[in-house]
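All protein chains but one are shown in place.
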Amino acid sequence: MQDAQLPLPNWSVDQWFNTPKPISPLELHGKVVLIEAFQMLCPGCVAHGLPLAQQVHDTFSHEDVAVIGLHTVFEHHAAMTAVSLEAFLHEYRITFPVGIDAPGGSTTPVTMQRYGLRGTPSMLLLDQAGVLVAHHFGQISPLKLGAEIASLVAKAPPQSVAPINESRPACDDTGCTI
Amino acid sequence: MQDAQLPLPNWSVDQWFNTPKPISPLELHGKVVLIEAFQMLCPGCVAHGLPLAQQVHDTFSHEDVAVIGLHTVFEHHAAMTAVSLEAFLHEYRITFPVGIDAPGGSTTPVTMQRYGLRGTPSMLLLDQAGVLVAHHFGQISPLKLGAEIASLVAKAPPQSVAPINESRPACDDTGCTI
Amino acid sequence: MQDAQLPLPNWSVDQWFNTPKPISPLELHGKVVLIEAFQMLCPGCVAHGLPLAQQVHDTFSHEDVAVIGLHTVFEHHAAMTAVSLEAFLHEYRITFPVGIDAPGGSTTPVTMQRYGLRGTPSMLLLDQAGVLVAHHFGQISPLKLGAEIASLVAKAPPQSVAPINESRPACDDTGCTI
Partner (left out) sequence: MQDAQLPLPNWSVDQWFNTPKPISPLELHGKVVLIEAFQMLCPGCVAHGLPLAQQVHDTFSHEDVAVIGLHTVFEHHAAMTAVSLEAFLHEYRITFPVGIDAPGGSTTPVTMQRYGLRGTPSMLLLDQAGVLVAHHFGQISPLKLGAEIASLVAKAPPQSVAPINESRPACDDTGCTI
């Protein structure tokens, strides 16, 4: 079994918005998952990344596709606090669940390091088994993204999802062993 | 067998551009087909419809998806002749095959009547068996179009295409009997 | 007296649209004049130049500012005839006067040569005495254009326009002697 076939390790989130309770990747198995990693003061996220993620949330059935925002602050930490983020999500009408990536020992937050993100906006696309199938940085084509998502939805119907190995190596806030 | 399951009747095209020889729907069976019906002097076609059709042509494998332009002139006929269209395609860098819809007895050309198009731009999406699965008029979402196309590509692999009934009722320039 | 202070020589126009009679620069003296040189199949003209010229026509008083379109066809001549242009102006809702630049002995039409235009879209801005004060090629900033026009309108009120020397050297279709 290859590493590439393992599910993406869990995110480390301190606080959630737009969801009544925390969300883990495990409970999203069976759905295609789009992770939008952003910072609220990143112009490319505001102009391109977040509107496109919201459009995915508005276009696809929530039975098939889950959109998760990850606020991965790696600069201006004091400027992008939870209270600022909450107002931002309200003003920009972001309605999908958004989690705050947990601060680690360095400037870069925990999940951002774990996933090896280059910056914001970054989009990660996971198949119904939680395996990473696409990783985009910067501005991307809506036509192409729509095709990537629909291709995953069509190719792997829920009933054919591989059973999740619950005993797979865990991640904690200092790293992941996979 | 339902009408909805029959392939779209053939187009009536007088002259082609961007292709060494005429194209018929029959030879596209096995591929998803996007038909972009446009007029070269229609602002919505120039601003939205044609750039999106060109993007589909540039994004998807030509093994899976064929884009066909149809110049369906129903107004200002003397202004949108073949020689004008040829220059237009050159200047706007349209590289997919484009056919001129045959003029009929009325202002509206033959194929446009046959397909019941409301105006331009119109997009028709056919599955691998040539059956119409979506009909859009006006501006459409690239994300959604990408999803529709990829969904067709993924759901119906070439080998599963239903055999075409070559003896199905023919269309001529005055109409179709299906 | 310097050449730069002489009025721009007359245009050579074969046919006009959106005006009941031919227009000459002389009768526009006392107004700021914006000349938009374009080709109906030039994508930059359609996307940027013409909408901006129309916006000038819609924004400024016609007592102060005159917008003149000049169809300067230097390629695909058979594709951009008068009948095609007329339909184009109708479909794109161009309402300012547009003249067809007279064909000369070469591919480039007469006025285009006379004014030394590099291509389309080109914008020429004349003060109230008909003297060229700005020459733009390609996409330009609406903010800056608005400032240029208003600056001319404010600086040279109609009553201060210098008398026109009617005996100044004439232009004919083969050139100008100034």
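Residue numbering begins at 1 within each chain, and the chains themselves are lettered A, B and C in the order written.
In the analysis below, contacts are C-beta pairs under 8 Å (C-beta built on N, C-alpha and C of every residue); 3 or more make two chains touch, one makes a residue touch a chain.
These numbers were taken from a predicted model, which means no experiment stands behind them.
Engineer: For the chain that does not appear here, which of the shown chains does it touch in the whole complex?
Structural biologist: Those shown chains that the absent chain touches are A, C.
Engineer: Which listed residue (C:47, C:83 or C:150) would be found touching the missing chain in the intact complex?
Structural biologist: Only one of C:47, C:83 or C:150 touches the chain omitted from view, namely C:150.
Engineer: Mind pulling the chain A residues that touch the left-out chain?
Structural biologist: Touching the chain left out of view, chain A contributes residues 41-43, 46-47, 75-76, 78-81, 83-84, 86-88, 90-92.
Engineer: Considering the entire assembly, which residues of chain C contact the chain that has been omitted?
Structural biologist: 52, 55-56, 59-60, 141-151, 153-155
Just so we're on the same page, only the chains that are shown with their structure count from here on.
Engineer: Chains as vertices, touching pairs as edges: which of line, ring, star, complete or other describes this one?
Structural biologist: It is a line, because the chains touch in a row without closing up.
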